[in-house]
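Dropping a structure here in structure tokens format, bear with me for questions.
As you look at this complex, bear in mind that one protein chain is not there, while each of the others sits in place.
Let's look at chain A:
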Amino acid sequence: MAALTGTMSWFCCGNSWGPCGTAGHGACGTCNSGSFQHAWPNASAACFNITRPDACGVTMSRRGCGFRHYTTNRCNGKRVGTTIADCGPQTDLWCGERACCGSVCGTNRIVDLTPAAYSQIASLSSGLQPCSVDTV
């Protein structure tokens, strides 16, 4: 499978403080901010019906809880392996949105990483970065 390119952000889950305090453990019931996990827009049929990446022209495979993906920050080449623990991002709310660093750009939100995973490959303060997602 060719890598899927787009943008990545981060989200909190599990026990937490502040506005994240009510986040819960995600659609899979296993999500924790301190673990190497991610949200995937096509984690189930019900999930897909909410996130609708197809509305932005993005085709992505259905993969369930625990499936392993590898996300690469295209700004610096750093990569992190994570498992699906939640449904998201809601891709259709952001159709056409781009994030760039220099001439490297990603379009459409395709993955949200936990803070532990995102901070492995980018600064949390960066918020949104171009990325690619692969299975190996």
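Methods note: a residue touches a chain if its C-beta (ideal position, glycine included) is under 8 Å from a C-beta of that chain, and two chains touch if they have at least 3 such contacts; residues count from 1.
Here, contacts and distances are computed from a predicted model.
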| item | value |
| --- | --- |
| Chain excluded from display, named as in UniProt, from "ATP synthase gamma chain", "ABC transporter ATP-binding protein", "Putative cation antiporter subunit" or "Cell wall protein" | "Cell wall protein" |
| Touch criterion as defined above, residue of A:32, A:51 or A:132 at the omitted chain | A:32 |
| Option from A:4, A:43, A:58 or A:80 whose C-beta touches the chain left out | A:80 |
| Hidden partner interface residues of chain A, rising order | 9-12, 14-22, 30, 32-37, 66, 68-69, 78-83, 85, 89-90, 93-100, 105, 115-117, 119-128 |
